[in-house]
Each structure stands twice: as C-alpha cells, then as structure tokens.
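Only a single protein chain was left out; the remaining protein chains are all shown in position.
Lettered A, B and C in written order, each chain numbered from 1.
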Amino acid sequence: MQRYILGRVVQAVITIWFVSVIVFALARLTGNPLDVILPVEATKEQYEAMAAKLGLDKPLPVQYGIFFMNAVQGDLGESLRFHRPALEVVLGRLPATLELGVLAFLVSLAIAIPVGVYAARHRGTSLDGVARGVAILGQSVPHFWTGIILILIFAVWLRLLPASGKGGIQHFILPAVTLGSVMAAGIMRLTRSAMLDVLGSEYIKLARAKGVRESIVLWKHAFKNAALPVLTFSAVMFVRILTGSIVTETVFAWPGIGRLVVEAVSYRDFPVIQTVVMLMSAMYIAGNLTTDILYAYVNPKIRYRK
Amino acid sequence: MISKKCVALTLVLSFLVVWQSHAQTKPFEQELVALTASLHGENALPHMGSYIDLNFWSSTYDYLLYATPTEGFTPGLAERWRVTDNQTRYTFYLRKGVQFHEGWGEVTAEDVKFTLDLIMRKDSISSQARFLREIVDRVVVDNPYQVTVILKRPDWQFLDIVNNDSPPVPIVCKKYVEKVGDKEANLKPIGSGPYRVAKRMPGEFIRFEAVPNHWRRTPDFKWATIRAVPEASTRIAMLRAGQADLIPVPTDKVPEVEKAGYRTFSNSGARLYWVILGSLPLPTRDVFDPKVPWWADYRNTNEWERAKKVRKAMTLAINRKEILDTILLGRGSLYGVSHFWPGNTPGNDPKWETNPYDPKEAKRLLAEAGYPNGFELTMILLKHDGRPEAPHLGEAVAMYWEKIGLRVKRLPMDFATLRPQMYARKLKECWVFGQQWEKEPIVAMSIDSMSTSQYFTGAEHPGLDKMITDTLAEMDSKKRHEMTRQIGQFFYENYLTIPLVEKGSVWATSSRVADWMMIPGMNSDVQLLEYITYKR
Amino acid sequence: MLEVRNLKTHFFTRHGVVKAADGISFRVAAGENLGLVGESGCGKSVTVLSILRLVPEPGRILDGEILFQGEDLLKKSEAEMRKIRGSKVSIILQDPLTSLNPAYTIGDQVGEAVRIHQHLRGKSVLRKVVEVLKLVRVPGAEVRIWDYPHQMSGGMRQRVSGAIGLSCQPKLLIADEPTTSLDVSIQAQYLDLLKQIQEQSGISMVFVTHDFGIVARMCDQVAVMYAGKIVEIGEVREIFDHPLHPYTTALLRCLPRLDAKSELVTIEGEPPDLSRLPPGCSFSPRCNSRKPVCDKHYPHELRINDQHKVSCWLKG
Partner (left out) sequence: MVGLAAAGRIPKSVSLFRQAIFGPLPTVSLLILFALIGIALSAGWIAPHSPVEGSLRLTMLPPVWMEGGNSDYLLGTDKFGRDVLSRLIYGARVSTSAAFLAIFVTAVFGTLIGLLAGYLGGRVDTVLMRLADIGLSMPGILIALILAVVLGPSFKNVVLIVLIVLWPHFARQVRGETLGVKEQDFVILARSMGVSSWTIMWRHIFPNVMPSLLVLATLDVGYVVILEATLAFLGVGIPPPNPSWGVMIAEGREYLETAWWISVFPGVAIGLTVFALNMTGDWVRDKLDPKLRQI
C-alpha cells in the first residue's frame, strides 16, 4: 500500500510540474502586465525600467528557470498587484473559498445522499421520478444563473438574505446553495444508481432474510457498499466546487481565490494566476489520492491487498 | 462510520462558520462603508502607483495645493506660494504643526523635497515623472517650512502637477519611507491626511480611522472602509441591505436606485466619451494604410477631403440625443469637440455645436466619398476600468453605423490588450474611449494627441503637433487658451474624433450620509471621504 | 410444520405476466426434508422466497396460504414477518460469493441475526457466533470471525452462510441450491454437514435443487416443479422407483447412474417462457408421448397414493 501511495505521489509531482510549465506559458500569452501596472502616459524608459525590475525583460526560458528554482524553495513569486508573495496572497483568500466550498459540499451531501438512497429504494415511484427530474434540472442550469436568480428572489424581492459579501452565517446561504446545487444533483444521481446496483445483490436479500429492519438494510448493508463510487465522485466534485467558485464568487462578491484569480487574469498578475492554477491542480490530484485511500477504507478488499 | 464522521465534521464546521462570522460582523460605531468596483493596484507611494491607485489614498495624505472647480488653487500644506515672473522658481511656504500619522513627526520641507525626488527617481512609474525630470532643475529646502523648486525653463504647468487633482502628488513622510523602505510604506502608507490607514486586505478592503481634529477637516465618520465589489447589482443590493453607505452606480441602474429612495450624487465632467477612429497615423509611418476609408495622406488634398467626408458621415450617423436619453438615461450632456467639456474648459468655444443626427446626409457623403454601399469595419467594445458605459456606447454607435450601410463587426477587448496596439498605431478598428476631464485640455493633448506621444487617442498631423507644442510653450494663459481653442477648432472642422457624450460618475448614498463635496472632474473614484458628512 | 396451499406468485413485467409460482401446494412435517426439483427458471426460488415474503419487484403474491406452525404468514404484518425471518425460518442462498456483504466481517454478519432475534450484546454474541461457526466446522472460528468474506475460500463462505441460516436455531431452513457454486468434493462434505446438523437439531428443510442426486441424498419428500407448477410430488423412494410424469422420468434419466448402461441423456427442447404458456399441459411441447388432450387442458392432480401425486394426462 505505502509503495502504491508513494508511486502516486511521484506521479502527482510530475503532473504538477507540467501544469506549472503550461500555466506559465499560458499566463504570458495573455499579454503584458506592464500595460496594466504602468499609467497610460508611461514612457518607453519607464516600460523598460519596470520590465527590468520585474525580470520580464529576460527571455521566457530564463524567466521560467528562475520561477522554477524559486518555486522549488516554496517561493511562487511576488504578486504584481499586491507586492506580496503570491502564495501568501492566495492562501490569504483560501479560507473564504474553503469555508464556502466545504459548507456547500456538506449541504449537498446531506441533501443528496438521503434523497438518492430513498429514490433508489422506491425506484420507479413518482417520488423517485421527481427526485431525478429535479436533480437533472439542477445540473441543467448554469450556476451563475442560479445565483443571479437567487439574488433576485431572496435579496432583491424578498429582502431576506444579503446579496453578497462575506459576513454572518446568513451570507453563506445563497452562495452555498448556488454552489451546492450543481453538486447535489450529481451526487444524488450517483448515489441512486450505486444503491440500485447494491440493492439488487444477494447479500441484501440475505440481510432481509435475517429479518433485519429495512432502515438498517439500507444504511448499514447497502449504503456502506454504495458509498464507494459516491465517495470517489465526491472528492472530485469537491475540487470541481473550488473551480466553480470562480463564477460563484464573482456573482456574490465572495472574497475567495475564485474572484482573486478572475481579477488576476484581467490584471495580468502572472504569479497569482500561476499559484492558483497550480494550487487547484494540486488539490484535484490530492483529492483523487485521498479518494483512493478512502476506497481502501470502505472496501476491505483493497485495504488488504499487499 | 462515515456518516458519523460527516456529522462531526459538519458540527465543527458550522461552529467555525458561526464563530468566524461573529468575529467579522461586529460593527464599528459610525463606520462609513464606501464601495468601489475594484481597488486596482492600491499602490500608495506616488512613484509606485498610477493615479487610479493613488486616488484611494486621497484622504490619507495631504497635498501642497488643492484643485478648485474653476481655475486656480486653494492652499493645502502650502499656506501660500510664490512664483517668479519668469515662472522658473516656485516657492512654497508650509503650514506649521501638521503631524504625520502614528507619531512620525511634523510635515517639513524635507518631506516635500523627498516626495518630488521620489517621483523623479529613475524607477518611478509616475505619469509626471518624465515631465518633472524634464523641467525641474533642483528642489531646495530653504528652511523646515519653506521649499523652493527651481525649473530649467519657464513653465506654467508646474502648479497643475503638485496638487491633489489626478494624477495627485501626495506628500509622503521621508523618515518613514526611508526607515521601512518603499515596499512597506507602499503597503501601509503614512500620511498627514484626515484618515489614517487602520487595516487593509489587499484587493478586498482598506479601513481608515479618523484623525482627531485635523487641520484640514476632521471627518464625521470615525471609521471609513473602502471595499471592492465588482458586480454593480451586488453593490446596489448591499446598499439596500444597509451594508454600504456610498456606492458608484452605473448609469443604467440609477433609476433603480432612485426608485428605491436613495439619494444620488452626480459629478459632471468625470468622463468625456468619444469614438476614436482607428489609429490615424502619419502617411510616413509604415503602418499607414491608404485603404482605411476614413484616413488619408494630408498632402493629397482630394484624398484628405474624401476621408474627411467619410469621417463626417460617420459622425452625422449617430443620434447623440437618443444615446444620451436611452443608454445614459439623460444623465450627462452633449459636447462638440473631444477634450473640450463646455462646463468650464479653457479654450472651449461655445460656437462648437453638437453634431446633428442626419443619416440621409451621412449616406450622401458616403456615396460621394465613393462608398455608396458602405464598407466593413470593426468596433472594439472596450472593457476599461471606470468606463462601464464604453461597450454599450460602442454597440449603440455600431448600430447607427449599420443603419447607414456600414458593415460593423464587434470585438470585445480589454484595455490591457488594446494598449500596446494603440501605442503602435496599429489598430484599424474603432473604439469608444472615455477620458477624464482635464483642467487644461492642452495638457491632455500633449500626452495623447501628438505623433510623438506614446499614448494616443487623436490623429497624427504635423500641423497638430506644431500647434500643441507652441501652445505648451505659451506662458500667457489668455493667449494659451486662444491657441487651445484653435486646436479644438482643427479637430472640429476635420472630424478627427467623433464626440459622443459627457457623463458624470453617479454615486448613491445611504440614509446615514448627509452630503458629499463634489469637485467637477474629480470623485472619479472613492475620494475625499473626509468630506462625506454624517446625517444625525 | 409448513404447509403451502395454492400459492400464486406472479411477476408483472412490461412484457406480460410471468406466472412463476402458479398454485403451488406442499407440506413439510417437522424434522422432514422436502426437495424442490426442477430446471432453472421453473419457479423454485420464487416459491421459497414467497415463503419468506421476499419476492423481488415486480413480483406479487396474489393468492394462497402459507401456514407455518399453523399461522398464515401471508396474513402477518411486516414487523411480525421480520421477527420470523432469520429466527424461525431462515435461508441459505445459492451463491456464497455474493450473498455475504463484502463490507463487514464474518462475525458481524453471522452475529447480526443473533443480535436482532436473541437480543444478545457484546461478548455473548461473539460466543454464540463462534459456537455456530464451530457447528458448521469452520476451523479456527475464534480468529475467523474477524475476517472479511473475500479472505475465505468458497467452501468456507458457504459454511458461513450456512451458519447465518442456523444461527438462531430456526424451525425451518430453506436451502436455495446451496451447493451449485461449489465443486463436487466440497459439495459432498457440505451436504453431509447439513444433513447431520438437521438430524441432530431436528429442523425441517426445504431444499431447492435441480439435481436429483442431491435429493436422493438429502430429502424425504420431493416435489418436481415445472413451469410454475408442481407436476409430481411424493416420497423420495416412491418417486425414484416409479416416476409417473414424463418430465420426472426425463430428469431422472439425466442422472449419471453407476448401474445403468444407458449413457447420460438431456431433456431436448427449451423450458417454456412463463409469460406465454401453452393452454394445455405446459410440458406437452417437449413431451414425446403426448396426446391431443395434452395441448387442450391442463391435467388435474391425480392421487396415486398418500405418498404420491402427479398431474399428467398419460396417467389415469
């Protein structure tokens, strides 16, 4: 097992390295930060001076070399906009995103799993139908639109909830729902299908034949086995949530990395762009790794494999 | 098992969240919350930031002089100032006893010298750097309260530079900057203004605390926070939710806000919008393209006239009144020549009328110019900070042009992408440009309308270059203004640019705000917070 | 002990009604073994699942009585049923590989019924579990209880599911082809084991299989099922000696016999589609000696003697 994990980690590192190359190149294709930093009246001299100061005058490979050497030592460069280490800037915004993400994640789990299990249990009934319908519908609207509509209804018309910004618990509701909706839909559908597979199996029949109470059959016998694919999916989903935050945070003016990076792109703040992309990739990869380990946890077959 | 873990996690988290939020929402007494679309670079040192950045610190610093709506200045840190007749020596007599924040001592001549030197420093990105380096010979500290600037040559612009009008020249604290270094000082500026910086989260907010009995003005609000909220609808929602006291409102949302019963302040002259026709290069440049319908070699009279007809047609095709009434909902005004705002612009000529709306004439002119069935061109819908209307205006203009038979492509673009191409005069596209009103249009023109200027929003023409240079050299304001008028006349007659509308920035305030001093051409962003009064 | 009367369990599928059990009747006396024989898909499993009222969707028990210790199970509430399942009546499923939950340990799964029905907790459950595992001869039961199913051999798993069935000393044990998935030698061991346990504890058994050999080995009574109906039922020796129904004879002929010279034969033709049965005797299409009447009406049950009943036009 350890060996296996180690191998995966090495892979992950390589992947992240590639990502760094790609995003480094991409970022530089978006334009020249000086065109944002310098006042429009800036002279050629000022351009050159600034370029030199930021090391943008060197050829790209050299620039990457420098970036790489520093990155290895944990220095991802200094934000062109905030004059502080990019990593520091990003990590400063990360909590906001994570809080929102985790909340949305839990909310959607809390909704999706019971509904999914229920739908599978009562498969074919109209309740199942409605549940699926709603779920698919949830996946069918762009979630920035959901967000806009939610603001329109709850903030503008009903005046129940704040439209945006970070603050009291009530600030979390709309963004969390927006962010969670897409994911809840996915998880619900997955739970349902996974449960359907499991409920068909012999050991469920046997459990019932033992006279086990239905709820226990569902949750103890069936769900623990169905949880497997659900977990896999959830980890990936959680990372997708972080990516989704790019839009949601723009809609709700949420001070997280999503908004940070959108502004970083228009500000051509290369270090921040790079940091965020690499961070998200790292999270995605970590997510998958965790999943596999969780797999091992729920599925003894894997756990006991040498 | 899993479910147990989940529950546990949920509990912990929700606790965290609640706790977190409580930590956050503890309100200050009398805190003013002002919103802005973006805090931009937030650079606080004059040699490190563009004027957009520096505007956000306008209340943290004091300035030698303060701009007034009309000509002339009111005293600031400089109680009075003397200019020698040949306009080469400027002496400023400083106010005594003005203290920098957090015990960094009194503002002295040393600080003024230091500030000017900073701006002229080699690594300075300030937009005045070039100009100051050109004209300033040296800055002399006569005594702690008296500083003299000696110029290489006579100049009338100097006072226009060293005031709070953008780009502003804030007086920074020598001791502080030298002690902590540029970087630190840029992150946490120390000034002598009415609001000291209390706390900031870059990109998110800056929180100021009022300085008790300040010589210039003691703010009503003990605390003031500038918070960045990119989405306009979000800003409005926050205003309505009582989360904000002062928000910039894009014109098309003004009625919504007013309907909701909020007071709006409009500040005229903030933006002059006009259409820039491609980059109009000198025929001698290799980027010069004779096929561009609206531009030609000025030495070839027929061609020049033909091109002028096209420009005129494109000008007459636009119904400015309708644009003003619909897109700007009547907030703003019409004007005749780019750079010249009828309000009070030296050199403005009342005889310059707004171009009429006359599509028939436009079509006729096109035909005459040899384009009976129009031609193809591209309108750049420019995404440019502080000019939310620009893309809308662009679309509107495009629609009018289509009505006279031009085939208009649209191309959304952000300014950072446009800029280098504009510098290179490469663009064959048109775009709507919004410029901040300048006290002396000639100053702006010298920067953006000459074939030598890097930043370029006009048309390259040797005659124009000459006129501008001469005008700049003219010390006598009367004559200078007359010469300025002639430049405007040249633009007007040749339809070099296509003026659209003037529009002020609109601000909505919560019920806690009583009033806010508006200075024409300023308040383009959250400035002068100390002049916002609290309604008791 | 158990008496099934005219049990009708049908499946309502999109393609029509499948009559998996259509008027099944039989009785099992205390300590007696009934073999339920037939080709796969003839409704054996459905019949036994009906007894536990665990008919899969979209199946419904439409009619009949299932008298267990004199009470009709079909009249019982779900809760009451639950009390009976696993304690009084328990089942051993066909495939030990799939009938054990991969996510839980052997001990957990064997102990579950005990916990539920005998309300034991903690140590005593384990003691009980070990006891039962010993009963089914799982070597090293004390340690094995901590294993997961996938760590055991097929034979061991089948014993475990046997243990699950026996864990609460049921009155009736249903074995649904418990040995099909095992290879022959292990089959033999396992069957002997079951037989032994059954004789010791005197529980009754319904033994579902398609193998007359097993019936001969295990059962006192045998019921031959074809197309959802019992075509011949009676005491094992009797049936073996004079099978009356052509289907029974055919099945018997399929048995490899040591004494017989005749080589192994199989029944030609396919088992019928239960959703569209012929009007008459459902076996007639495959019957060599069929008469015209066979295709018209279904033969009513003919009572040869107390130990032997058959439904066939050829007799009588």
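One rule holds in what follows: a residue touches a chain if its C-beta (ideal position, glycine included) is under 8 Å from a C-beta of that chain, and two chains touch if they have at least 3 such contacts.
Because the structure is a prediction, the values reported are computed rather than measured.
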Self-check item: Of A:L34, A:L231 or A:V247, the residue in touch with the unshown chain
Solution: A:V247
Quiz item: Which residue, C:R60, C:R276 or C:K291, contacts the hidden chain when the whole complex is considered?
Solution: C:R60
Quiz prompt | Among C:L74, C:L97 or C:L252, the residue in touch with the chain that has been omitted | solution = C:L74
Quiz item: Which one, A:L54, A:L161, A:A235 or A:V265, makes contact with the chain that was left out?
Solution: A:V265
Quiz item: Which of A:V10, A:L91 or A:I136 sits in contact with the chain that's absent?
Solution: A:I136
Quiz item: What residues on chain A make contact with the chain left out of this view?
Solution: 11, 14-16, 18-19, 22-23, 26-27, 29-31, 123-124, 126, 128-129, 132-133, 136-137, 139-142, 144-145, 148-149, 151-152, 156, 190, 193-194, 196-197, 199-200, 204-205, 208, 214, 229, 233, 242-244, 246-247, 250, 261-262, 265-266, 273, 276-277, 280-281, 284-285
Self-check item: Sites on chain B contacted by the missing partner chain, in the whole complex
Solution: 232-233, 236, 250, 252-253, 255-256, 319, 322-323, 325-327, 381, 383, 392, 395-396, 398-399, 402, 410-414, 417
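Here is the rule we use: only the chains that are shown with their structure count from here on.
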Quiz prompt | Identifier of the chain whose CA centre is least distant from the whole-structure CA centre | solution = A
Quiz prompt | Top-ranked pair of chains - ranking by C-beta pairs in contact | solution = A-B
Self-check item: Chain whose Cα centroid lies at the greatest distance from that of chain A
Solution: C
Practice problem: Please report how many Å separate the Cα centroid of chain A from that of chain C, as a whole number. | Solution: 52
Quiz prompt | Gap in Å, rounded to a whole number, between the CA centres of chain C and chain B | solution = 89
Quiz item: Taking each chain's centre as the mean of its CA atoms, how far is chain A from chain B in angstrom?
Solution: 38
Self-check item: Contacts with 2+ other chains: residues of chain A
Solution: 224, 298
Quiz item: Got the chain C residues that touch at least 2 other chains?
Solution: none
Practice problem: Spell out the residues on chain C that touch chain A in their complex, using ranges where they run on. | Solution: 49, 52, 54, 57, 81-87, 90-91, 93-95, 98-104, 112-113, 116-117, 148, 150-151, 161, 164
Quiz item: For chain B, which residues count as touching chain A in their complex?
Solution: 1-3, 6, 9-10, 13-14, 16-18, 20-22, 24-25, 38, 41-43, 50-51, 122-127, 129-130, 167, 183, 186-187, 201-204, 227, 229-231, 233-234, 237-238, 240-241, 243, 383, 414-417, 419-420, 447-448, 454-455
Self-check item: chain B contact footprint on chain A (complex, rising order)
Solution: 31-32, 35-46, 49-50, 53, 81-84, 89, 92-93, 99, 102-103, 106, 109-110, 151, 155-156, 159, 162-169, 171-172, 219, 224, 227, 231, 250-253, 255, 259-260, 263, 266, 268, 298
